[in-house]
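Report on the following structure.
Only one protein chain is missing from this complex, and each of the others stays in its spot.
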Amino acid sequence: MFAYYFELALRSLKRSRGLTLLMVLAIGFGVAASMTTYSVFRAVSGDPIPWKSSKLFVPQIDMWGPTGRSPDGEPPNAMDYADAMALMRAHRATYQSALYRISPSVVPADASKHPINVGGHAVYSEFFPMVDMPFKYGNGWTAEDDTQRSAVVVISGKLNDKLFGGENSIGRTINIEGKDYRVVGVTGDWNPQPRYYDISNTGGFNSGSEDVFIPFQRAIAVSMPNDGNTNCNEVPAEPGFVGLQHSSCVWMSFLVQLDDAAAVQAYRQFLDGYAKDQQLAGRFGWAPNNRLRDIPAWLDNQHVVPSDTKVSLLVALGLLVVCLVNTAGLLLAKFLRRSSEIGVRRALGARRSEIYAQFLTEAGMVGAAGGVLGLLLTGVGVASVGWVLPRDIASLARLDLSLLAITLAVAIVATVLAGLYPTFRASRVQPAWQLKSN
Amino acid sequence: MLKMTHLSKVYRTEVVETYALRDFNIDVKEGEFVAVTGPSGSGKTTFLTIAGLLETFTGGTYHLDGIEVSQLDDNARSKIRNEKIGFIFQAFNLIPDLNVFDNVEVPLRYRGMKAPERKQRIMDALERVGLASRAKHYPAELSGGQQQRVAIARALAGSPRLLLADEPTGNLDTQMARGVMELLEEIHREGATIVMVTHDPELAARAQRNVHIIDGQVVDLAEDPRFHAHVVEARQGKVAAE
Partner (left out) sequence: MKLHPMIAALRRHKAGVVLIALQIALTLAIVCNAVFIIGQRVSRVNRPTGLDENNLMLVTQSWVGAPSGDQPGDVDKLDSMQQADLAALRAMPDVESVAPINSLPLLNSSWNGSAALKPGVELREGNARTTYYFTDEQAFRTLGLKLVAGRAFTPADVQHRGFRDTSTPPVVIVTKALADKLFPDGTALGKTIFLDGGSSPSTIIGEVDRLQVPGTGSWTNSFTWNATLVPTRLDAGFARYAVRAKPGRLDAVMHAVPQVLYGVNRMRVLDDDSVKPFAQIRQEAYRSDVGMAILMGVVCLILLGVTAAGIVGLTSFWVGQRHRQIGVRRALGARKIDILHYFQMENLLISGVGALIGLGLAIGLNMLLMKHFEMDRLPVLYVLAGIVVVMALGQGAVFAPARRASNVPPVVATRSV
């Protein structure tokens, strides 16, 4: 029977080409606008490490007190040096790492080439297992390297290609800021977006690559400056990078892994106990006001999804709704124009459900055609978001199979929904004896 | 075949109730050819729409082929229309988007018949009305008489037990009307039950029996000797013409 409805729908759509084209265009544009903005939204609101995000936590300590809190009472979103070191020493989580962004220069061995700047992070050895870092060659460094402040480095596959032509470079050295570092690991493809482990210094999305990882204590020892935000509640008492370390200014991130609810509970208690100790010691003049959020909650709290992206999606969905209302109106006109046909069909024994099936098939076909047009336009849209959005975000929006499937499904389902009322009206047409004019 | 007892149909509006039919009784036997006549507004068409299960009625009973239909739901009524009743409309009511073949196919489609059987029946029906060669034509390309023949073919294709015709020749000129009428008579001779509404006494005279409706009630003119004589006379006239 479906083949019959399909054939009837095709005939009917062909008969009023203009109206059909209008509906297809409306659906196509509406769906394409929605899906293009959705592709951006999906890219920026996704979970960067879905298999583990509920086990990774970002602790916040209120080292500034009431004068430094945000209007809603939140403590700073980054760590100062003293508290970060205290948490590292306490070592209460499965894994933990303080980290800060660095941007050192690398001097190529070939003297005729100019030095280049690379981006990266100073981290502890536990950072690598914590983020499930994939390695192409070698591995992360050891806990001993952390304490020894060893001159070791983990480099990206990209930097390895540039410096060593992609060969296994484990054991070779590279010159960072004039000092030699031994390569212990080369990472595989790793580009989590948003950069959940260092939101405060990346703002969430960053197209810059993570080319080098250096032991945290090593970076501090050689005074490798932080490349990112430094926020102070009071002016540091001493000058220089050492002054920064002695101040309450916040400039580093902190990430811990807690494997179950009990561990989370224990860590919370530890943080509160720590803050209480600081209060007793006279360093904090206020009650503990800590936070411990897992990655999804942290990303939400830090508003990493730009509000422009949300507004765009909202507006585009509004556009889709208008397109559907439009289609509903046109389908209504189209179906009721055929009242006499429906009456005759009913008189000849068509059941109401058969009229429903016939007209919903027609609506579905309009939706499918609109969906195909929508696919093409979504392709164009996604390809051109690079023109209108910040590069860091635009580069994340991708056209993949699931987006294509969703586009088509949304077009068809939405059009069938729009066709429900017109079809309902069509099915209410009484079996007709006379062809009524007007 | 078709039996209505004390049947009534009331149209209600906010201010008035109008009886379209009241205490309406009719009994059409299997194989009969009945003409229903009456002035306009008498209730002829209402009778036919109820007989064809296109509308419900207010009171009384209606048995069609032994089934009491007042309790049937919409789907069951659709099924009966599809399988037991063939319709012939004054305005033909062919679907303009479909060609002759596809128009005749409509009721068979709703019966869920397989394609080869459908095709056989459609071609038989078209053969029957002499339009097999026009299967691919669209209604707009045919004359009125041809369109009505297509409509008859559509009614016949499903082998209905009962044919309902509403002024089947009303939109046709005399010559075409005669052709259509002869076709109906032929179908009747082959055993079909036919109920035809008309206001044309000459046409009515060609039926086996006449039922006259005035003000929503049946007036049995068959018991009126003058009318009876008129019918007999007309029959003889017809025989003489043949």
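The letters A and B name the chains in turn, as written, and every chain counts its residues from 1.
Definition applied: contacts are C-beta pairs under 8 Å (C-beta built on N, C-alpha and C of every residue); 3 or more make two chains touch, one makes a residue touch a chain.
In this text the structure is predicted, and so the values were computed from the model without any measurement.
Visitor: Quick one: jot down which shown chains the absent chain touches.
Guide: So, spelled out: the chain left out of view touches A.
Visitor: Considering the complete complex, identify which of A:Phe164, A:Trp190, A:Trp286 or A:Tyr421 is in touch with the unshown chain.
Guide: A:Tyr421
Visitor: Consider the whole complex, including the chain that is not shown, and state which of A:Leu244, A:Ala275, A:Leu299 or A:Leu396 touches that chain.
Guide: The missing chain is touched by A:Leu244.
Visitor: Which one, A:Ala266, A:Val321, A:Val372 or A:Leu417, makes contact with the chain that was left out?
Guide: A:Val321
Visitor: Considering the whole complex, which of A:Thr147, A:Ser223 or A:Ser353 touches the chain not shown?
Guide: With A:Thr147, A:Ser223 or A:Ser353 as choices, the missing chain is touched by A:Ser223.
Visitor: For chain A, which residues reach the chain that was dropped from this view?
Guide: Residues 18-19, 22, 25-26, 29-30, 33, 37, 67-68, 105, 107, 114-117, 177-179, 222-223, 225, 232-236, 239-244, 306-308, 310-312, 314-316, 318-319, 321-323, 325-326, 328-330, 332-334, 337, 387-391, 421, 425, 435, 437-438 of chain A touch the chain that is not shown.
To be clear about the criterion, only the chains that are shown with their structure count from here on.
Visitor: Can you give the whole-Å distance between the Cα centres of chain A and chain B?
Guide: A distance of 69 Å separates the two centres.
Visitor: Using the touch definition up top, name the residues of chain A that touch chain B in the complex.
Guide: Within the complex, chain A contacts chain B at residues 1, 4, 11-12, 15, 340-341, 343-354, 430-435.
Visitor: If you look only at chain B, which of its residues touch chain A in the complex?
Guide: 45, 48-49, 52-55, 74-75, 78-83, 87, 89-91, 93, 95-98, 106-107, 109-112, 154, 158, 166
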